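See below for the structure under consideration.
For this view, one protein chain was removed and the others were kept in their places.
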Amino acid sequence: MFLDSLAMIALAYIFGFLYYGLYRNISARVHGRFGPSLAQSFFDSIKLFLKENSTNFGWMFYAGPIIMMIGAITTLLFIPYLNGSEHLVGLSQYGNLILVLYLMVLEPLGNAMGIGSNGNPFGVMGITRGLTRLIGLELPFYIAAIGLMIANHSADIGVIMTNQSEGYNAFTHPLLFIGAFISFLGFMGKSPFDVVGAPQEVYSGPATEFSGKFFAIALSQSAIFSFAKLLLMVNLFLGGAQSLVELVAKTFVLFLVAVLVGNVYARFTTAQSVEFLVRVPTGIALVGLLFV
Amino acid sequence: MIEFLKKHYEIVEKAPRLYKLQIESDKLVEILSSVSINSNFITLSQIACTDWIEDEVFALNYILTTKERDKNLMVEVRISRVHCSLPTLLNLYPQAQVMERDLHEMYGINFRGNDTLYDFALENWNEIPPLRREFDTLAYVNEHFDFRIGREDNKDVKAEVKRRKAQAKESKDGK
Amino acid sequence: MPENTQEGFIDQQKVLDNEEYSIKNTQSIIQKAVDWFRARSMFVLAYGTGCGAIEMPPIFTSRYDIERLGVVGVATPRQADILIVSGYCSYKTLKRVIRSYEQMNEPKYVIGLGSCTINGGMYWDSYNTIKKLDEYLPVDMYINGCMPRPEALIEGFVKLQDNIRNAKSEAGYIQYRENNAFYRANQEKIFGKNTTPTFEENFAGMNQ
Partner (left out) sequence: MFNFAMTPLGNLFFGLTLIVFASLLLIKNERRDLPLHILLFASLGVIFYASDLITLFVGWEIMSWSSYFIIAKSARIETLQKYIIFNLAAGFALLGAIVLIVAFAGTTLYGEIDFGKVPEALRVPITLLLFVTIAIKSGIMPFHYWVVDTYEESDHIFSAILSAIISKAGIFLFIVIFSQIIGYRYLHGSLFDILAWLGVITSIVATFKAISQEELKRLLAYSSIAQIGYIVTVLALLEGSGIEAGLYHTIIHTLVKLLLFVNIASIIYITGKTKFSQLGNLLYDYPALFILLLIGIIALAGMPPLGGFNSKFLIYTTLLEKKKALLLVAVMFSSASAFLYCYKLIYGIYLGQASGDKEGYRELPMSFYIPQFIAAIILVLLGILPSLGIALFNPILGSLGFEVSSYSSLFELHTAFASFNGGVLMGLFGLVFALILLLVTSMRSKAVKVRDRYDISYCGETPDPQNNLHYGYGMGQELRRISFIRVILENSTATYWEHISKLSGDSSVMVKKLYSLGTQYIGLFILLFFTILLFLGVR
């Protein structure tokens, strides 16, 4: 089980960074550029780990990135990778969807704690924007999750995943899927919902004081965490995957859509994004919930 | 508009759409408020200062612009260089705050009633205000900075440039 | 190594051109790998001090696309590796530049962009513009011109990456740490004392 979990984390780390590299490449192509090499994100993170010093604001600042990392890793370990496989399941038999939904909030919390302790007002502004966005962001995703849980009469991710043999939830519950997908775009931190670290508005937002190894941990956890979110979407709506290849294909498709949407939309303000999320995807998902 | 003002004040037309009015410093606020009420010159676009060190005065030009941005009125005030002090125009034009602060820093003019006259662009400046003409910029620079040892052919090239231009002209005319 | 003196700028240029001064041979393999990563990934704090700031945005556009080289812009000095001082520095600006530089984490490099950072440029007789940036901050790469084109800036980046990768000379931040008294004295000469938090305060924790 330990090795299994380690393998899950390693895979998520590698795929997360590869996807991030792809994201930069695809964005570059959309802009008409060549973009950096695929491994550029690895280089960045390794370089940050190798910085000779990094600024420290006290023990809570130390603990903040660690809590973020815990949030990402625990979320990942409670989501099984493959459908019906004995490997790469992590601790998923000890958890369920509600637990995962709550573990996903741990990362913003760790972020908030670490950034609050450094006393930079820009960081806290970013955090407040993030937590405000979370109000709108979680609503459609929760509705979709509730719909799926009621439809499958279980909150077990594995059960929801295997119950899709006749048809993917994305097609049997399309409205729920649309609602959850818009919310997922926000979870990935892409435009138009990237209000948290908007450099034009709040300096660098939450990351303002993160440097060196702290920033490296923040980057790594965000790579792991975004892969976990992709995984959750695939498991809930696209029927999971039988093999790693299928998993990569499905997550990549989802990721590609998110990237392309992010590249063509301008950013909402915080209030706009909450209002949009509460109106449009929530409305869609609620209609979907009525059909369930 | 301008006709109305011409009835009351001695306004000179310096150029098309540019008028000038010279007043005493103690009537500044009174006249400017009257102008802003009775005419279309409602915007203070600039306060320009000239240091007439030979006459021992500063000449301040309050440049007013009409609402339509088509005419300018320069209201000139002359004050002594020694006790340079003027009433503030903050109550009439809020934008005067920055301009007055700038003038205070660059010329050392005191604006009575403006309490924001602290450091602006020059932080911790302890010398003579730098735009007063008695401030010797070159001496200050030579005292405070080392110059990089640079090109050896760093010579006065004015004569050479003149010669080359003349040569070029000649060749052009020759053609 | 030549001293960082009045002629320091010229002498360092000689060092860079001369292979036998290189400190590459004294380095371990791990250090070489570390340097490779540092050269491959550069986060730039583009401090727009003067008119040179307008030459920086084009390098991120599709025409020049400096992201190919691993160069990315960041907003905060905490994450930056490279500080670009783009053009003339007045006293007020220089104070902020030094503050930003000291908040950056080592290793850190400075690029001086434009003639003004080298010798004051057209502001050579201005009363509040500094003439030589390397008196106040260790400059790793000068790019001359008024203004240098974006191509020149890219060339500067490539040269700097080359210097880092091949460890041709001691990086500026080490000089800043070791000859701090020299830089501090020059800074105090124009600022007076206690105008920025001192270097010793910021990095006192280093020895703990």
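Every chain is named by a letter (A, B and C) in the order it is written, and numbering of its residues begins at 1.
One rule holds in what follows: a contact is a pair of C-beta atoms (placed from the backbone, for glycine too) under 8 Å apart; a residue touches a chain by one contact, two chains touch by 3 or more.
In this text the structure is predicted, and so the values were computed from the model without any measurement.
Novice: Which visible chains touch the chain that is not shown?
Specialist: Output: missing chain touches A, C.
Novice: Can you say which of A:37, A:85 or A:154 touches the chain missing from this structure?
Specialist: A:154
Novice: Could you tell which one of A:118, A:191, A:226 or A:251 touches the chain left off the display?
Specialist: If we include the chain that is not displayed, A:118 is the one touching it.
Novice: Which parts of chain C face the unshown chain closely enough to count as touching?
Specialist: 47, 76-78, 96-97, 99-100, 103, 105, 196-197, 201-206, 208
Novice: Provide the residue numbers of chain A that touch the chain removed from this figure.
Specialist: These residues of chain A touch the chain that is not shown: 49-60, 62, 65-66, 69-70, 73-74, 77, 91, 94-99, 102-103, 105-106, 108-109, 112-113, 116-122, 124-125, 127-128, 131-132, 134-135, 138-139, 142-143, 146-147, 149-150, 153-156, 203, 208-209, 212-214, 217, 269-271, 274-275, 278, 286, 289, 292.
To be clear about the criterion, only the chains that are shown with their structure count from here on.
Novice: For this structure, which two chains have more C-beta pairs in contact than any other pair?
Specialist: Summing C-beta contacts for every pairing gives the maximum at A-C.
Novice: At what distance in angstrom does the C-alpha mean of chain C lie from that of chain A?
Specialist: About 37 Å separates the centre of chain A from that of chain C.
Novice: Could you grab the centroid distance between chain A and chain B? Build each centroid from C-alpha atoms only and quote it in angstrom.
Specialist: Chain centres of chain A and chain B, defined by C-alpha means, are spaced 58 Å apart.
Novice: Any idea which chain C residues touch chain A in the complex?
Specialist: That would be residues 34, 37-38, 40-41, 43, 61-62, 65, 67-70, 72, 74-76, 78-79, 81, 103, 105-107, 205-206 of chain C.
Novice: Which of the residues in chain B end up touching chain C in this complex?
Specialist: 121-125, 130, 135, 137-138, 140-141, 144-150
Novice: Quick check: in the complex, which residue numbers of chain C touch chain B?
Specialist: Residues 6-7, 9-10, 90-92, 95, 118-120, 124-128, 130-132, 135, 189-192, 195.
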